[in-house]
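A protein chain is absent from this complex, but the other protein chains hold their places.
Residue numbering begins at 1 within each chain, and the chains themselves are lettered A and B in the order written.
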Amino acid sequence: MNEVSTEAGLILAGILFMLGLISVLIRRNIIFMLISVEIMLNAAGLAFIVAGARWAQPDGQAMFIFIVTMAAAEVSVGLALILQIYHQIKTLDGDAATKMKG
Amino acid sequence: MEATFYIAAGVAIISTIMVITSYNMIHALIYLIVSFLSIAIVFFVLGAPFIAALEVIIYAGAIVVLVIFVIMMLNLRDETVRQEREWLTKKIVIIPSVLSAILLAELIYIVVNMEPMAHPTGTTVDSKQVGLSLYGPYVIGVELSGILLMSGIVGAYHLGRQKKKVVHRFLEKIES
Partner (left out) sequence: MTELLWLIPALPLTGALILIATKGNLPRAIAGSIGSGSVGLAAILTILVAIDFVSKGQQPIQQTLWTWINVNGFSPGVALYLDSLSLVFIFVITFVGFLIHIYSMGYMADDAGFARFFAYLNLFVCSMLILVLADNLVLMYLGWEGVGLCSYLLIGFWYEEENNGYAARKAFIITRFGDTALAIGLFMLFTSLGTLNIQEITLLAPDTWPISHKTVVAIGFLLLGGAVGKSAQLPLQTWLPDAMAGPSPVSALIHAATMVTAGVYLIARMHIIYELAPLAQTWVGVIGAITLLIAGFSALTQFDLKRVLAYSTISQIGYMFLALGIGAWSSAIFHFMIHAFFKALLFLAAGAVIYVLHHEQDMFKMGGLKNKIPVIYWTFLIGSASLAAIPFITAGFYSKDQILWLAWAGEKGNFWFYLAALIGAFVTSIYTFRMVFLTFFGEEKTHVGHHAGSLMTVPLVILAVLSLVGGFIELPHNMGHVTVFSDFLSGVLPDVETRPGVDAYEWLMQGIAAVLCLLGIYVAYFFYMKREDLRAEIKGATYQLNRFWFSGWGFDALYDAVIVRPYVYLSRVNKSDVIDKVYNGLVTISEYFHFVFARTQSGIMRWYIMGIVIGAVLILSLGLMMH
């Protein structure tokens, strides 16, 4: 069942993380940035699971649960913030919110 | 079982690529769900069935749905698709890709060139063990997660409020 090598799992996690990173950097829309962060978090959790499976211990999964919890809290607060920003500047452009310039 | 892993991995990667290149938000979210589901299969292959279920329920089922609801609340129209076409040009992909490629290369280099790792054992770690570990050594983490979620709720409620301008009733008469 588990002839999946750890390296392959980690590399998969790495690739997914990179894709998420690229997406964060190239998108201007705030909601897309949030989605990309989710991708990255997911990839990190995958890495934890792979590590936990390698040692056959539940620690990796416990970590993953914490990560998911945090991701949920983050998304809820983030979306609330996005609602506020949209209400203030009427656009979803990330580059428009530059009041902290300089 | 290996083949399952590789197929699921391939689907995850392709659907993630579709997420990052699509112009429509809802389409991107659907692709994201597909990606999460394939990751869940990967979890299953790795011997973590509880987590696989958790991934589907929470990640795909709650978080993405939350995002969809917010998009619906924002009442966005086709202008976003147009905006995305405008903003997502071929040009800006170059530098982030280069940087991320460098990072990825370094990561793979590190992973591959470490001391050869043992293959993972074949056992499944089921939910009972996870539960025991959570409420055993990691109970603090559980408590903190609770507090975090509570702060998340309070924050989301407070930040998401739209305050209506209240005009005093005496002045209302003058206005009208």
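Here is the rule we use: contacts are C-beta pairs under 8 Å (C-beta built on N, C-alpha and C of every residue); 3 or more make two chains touch, one makes a residue touch a chain.
Note that the structure is predicted; figures quoted are calculated from it, not measured.
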item	value
Where the missing chain touches chain B, by residue	95-96, 99-100, 102-103, 106, 109-110
Interface with the unshown chain - residue positions in chain A	21, 24-25, 28, 33, 94-95, 97-102
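As a working rule, only the chains that are shown with their structure count from here on.
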item	value
Distance between chain centroids, defined by C-alpha means - chain A, chain B (Å)	5
Residues of chain A defined as touching chain B within the complex	1-12, 14-16, 18-23, 25-29, 31-32, 34-36, 38-39, 42, 46, 49-50, 52-62, 64-66, 68-77, 79-84, 86-87, 92-93
Touching residues (chain side chain B, partner chain A) in the complex	1-2, 5-6, 9, 12-13, 16-17, 19-20, 25, 28-29, 32, 35-36, 39, 42-43, 45-48, 50-51, 54-55, 58-59, 62-63, 66-67, 70-71, 73-74, 76, 80, 83-84, 87-88, 92-93, 95-97, 99-101, 103-104, 107-108, 111-112, 117-123, 125, 129-130, 132-134, 138, 141, 145, 148-149, 151-153, 155-160, 162
